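Only a single protein chain was left out; the remaining protein chains are all shown in position.
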Amino acid sequence: MTKAIYALYDDDEVMVNGAKAILAKNVRIKDVYSPFPIHGLENVLGIKWTRLAINAFLYGFTALALALAGMSFFMIQDWPMNIGGKPNFDLYQNLPAFIPITFEFTVLCAAHGMAITYLIRNWTLPGVKARNPHPRTTDDHFAIEIDRTENAGVSDDEIKSILQGTNPVEIFEK
Amino acid sequence: MQKESAIREPLILGDKTYHQITEDVCAPVEGKANKYWYMAFSVAVIVALWGVGCILYTIGRGIGVWGLNTTVDWAWDITNFVWWVGIGHAGTLISAVLLLFRQKWRMAINRSAEAMTIFAVMMAALFPGIHMGRIWMAYWVFPLPNQFGSLWVNFNSPLLWDVFAISTYFSVSLVFWYIGLIPDFATIRDRAVKPVSKMAYSVLSFGWTGNAKAWIRFEEVSLVLAGLATPLVFSVHSIVSMDFATSVIPGWHTTIFPPYFVAGAIFSGFAMVQTLLLIARKVLSLESYITVKHIEYMNIVIVITGSIVGVAYLSELFISWYSGVEYEGYAFMNRATGPYWWAYASMMTCNVIIPQLFWFKGIRRSLITSFILSIFVNVGMWFERFVIIVTSLHRDFLPSNWGMFHPTFVDVGIFLGTIGIFFVLFLLYSRFFPVLALNELKSILKSSGDNYKKLHHND
Partner (left out) sequence: MEVPSEYPEVGFMPLMCQHCNHAPCETVCPVAATTHSDEGFNQMTYNRCIGTRYCANNCPYKVRRFNWFNYVADSKFTNLNPAQDDLSRMVLNPDVVVRSRGVMEKCSLCVQRVQAGKLAAKKASEPLRDGAIQTACSAACPTNAITFGDINDKSSKVRTDAMNDRAYHLLEEVGVKPNVWYQTKVRNSMQTAAEPTA
């Protein structure tokens, strides 16, 4: 037996209203597939907002500390040199010259760290197989996925009749 | 559903549906290129190969094959570098700054503008490499542990700041661009019929699924990357300007440089976006998406940044006199009236006077005048960098050191070559990549689409 039942819609508003109706009948929705981000859908489905931004901050903060520590080690502790008579006896004196690279390195690590976390968290990496149920969910269709194991108390026919009531263009199992 | 005022001009013209957007954007990728594309591509490849030849000749023989001398140690190399980096700035500005300001019109142009950024920064990054006397030692600019023990780089050098700024800028722009491309590659993947293209786009789309959580993360990543890329846009050209501003050479040692360079970069970048998109919208039949309104918005950015640049030119000139520094005063007099007066005059005409025509609504909404004016700005901004670099160097403190710079065929060849390589990359991009941000356009169709606006207006 297949694992999930899908309802396919051709409009985002119809789909969002459908999702609300399905949830009102105490049927749990596993996921929604859409060709573009739908604002407000996370509230309907009760999905918690992502914490990726906090990650980015942590990567950036680490990079900031690393850049300052690295530059003061290279320029002040490890091998101080007289370069153009510029003061280089401690970090404070040399700080103005270190700001551009500190900033760039912070942005570099925050952006790349966040992007890598994003790709891993989404499991979108080169060679990964796509899991969208219908090829048109990346074009103009929207799919609601209902997992049978999550809705053990509701029969297939009931689920299908509830889905039918939300004006889908197609209901299919996969 | 978000509604938009009826008096705002629609951003998507015609009777478009989600599916029609997909069809329109995927058409160039799925269809065959016409003979004009092949002609343009062949010309670009030939010019690019000529440039590569000149680069290899330089590396084989030495920097002496350029027109440089002891007085003018940088000329076309760094001029081209700054020119290309400046062009790159528009892409990030459009995709990052306009995203933060929630400007919906960016969605039709951001993909191509970012592609332009990536290719322009690639061309820019080429020059600091090939201008080195010993390019095979180029990796020494990174603080790598080495067999010499405590041998590090000089973190006080603006050129080293440049290394970090350009590499950060390039890689962050690339990541930002690619993350936006992933869902659109997935669209092409799911439509592909040929096995080769199906496989290629499967790999390129990283297995994108488009479920609700993925979209939430996508939006968050886009927003935070935009937040990170915005200060990056401003910092990169500020740092490039510090190559000059922190020096002691009159004409370079100028505190106005960072803001003036940033405005100039956005100015030249938008001009290049305009040049490319006015052709692309026609060739790829994207007139419904890149509308006259989009062109007008970009022209407004051009006239504003062009005016900032004009004010900067004039204040520079005024301060050189007002400061009472003889060297400074001479440097600017020499720019305007010295042997390179024609470069200064071209810069003033192309950057300050001509863009002012965009104050006229008719001119900034006309495709032909927009195209012609954008070419003027591209040319003018090249001259600006030439004027700053060469005229400052060729006559500085001691008249016994004065000299002139005369470009050789290698200088010219490398410059034209980078334009060739740039167009090779851009033409390939226009064949194999979705040139508009599909997923973003679809999200504004109902609020800014022509047909939907009429529909809402009626009810």
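Every chain is named by a letter (A and B) in the order it is written, and numbering of its residues begins at 1.
The criterion applied here is as follows: a contact is a pair of C-beta atoms (placed from the backbone, for glycine too) under 8 Å apart; a residue touches a chain by one contact, two chains touch by 3 or more.
Fair warning: this is a prediction, and the values are worked out from it, not measured in the lab.
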Any idea which of B:Ser157, B:Ser197, B:Ser315 or B:Asn451 touches the chain not displayed? B:Ser157
Which of B:Ser171, B:Ser247 or B:Thr349 touches the chain that is not shown? B:Ser247
Per the definition of touch given earlier, which of B:Lys16, B:His131 or B:Arg364 contacts the omitted chain? B:His131
Interface with the undisplayed chain - residues on chain A: 81-86
Could I get the residues of chain B that touch the absent chain, sorted low to high? 61-64, 68, 70-71, 73-74, 128, 131-134, 137-138, 140-141, 151-154, 156-160, 163, 243, 246-249, 393, 396-398, 400-401
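FYI, only the chains that are shown with their structure count from here on.
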With chain centres defined as C-alpha means, what is the inter-centre distance between chain A and chain B in Å? 29
What residues of chain A sit close enough to touch chain B in their complex? 12-13, 31-39, 41-42, 45, 47, 49-50, 52-53, 56, 60, 70-71, 74-75, 78-79, 83-84, 86, 94, 97-98, 100-101, 103-105, 107-108, 110-112, 114-115, 118-119, 121-132, 135-140
Contacts from chain B onto chain A in the complex sit at residues 1-2, 17-19, 22, 143, 150-156, 160-161, 164-165, 167-168, 171-172, 175-176, 179, 182-183, 186-187, 189-191, 202-203, 205-221, 223-225, 228-229, 231-232, 235, 239, 242, 438-440, 442-443, 446
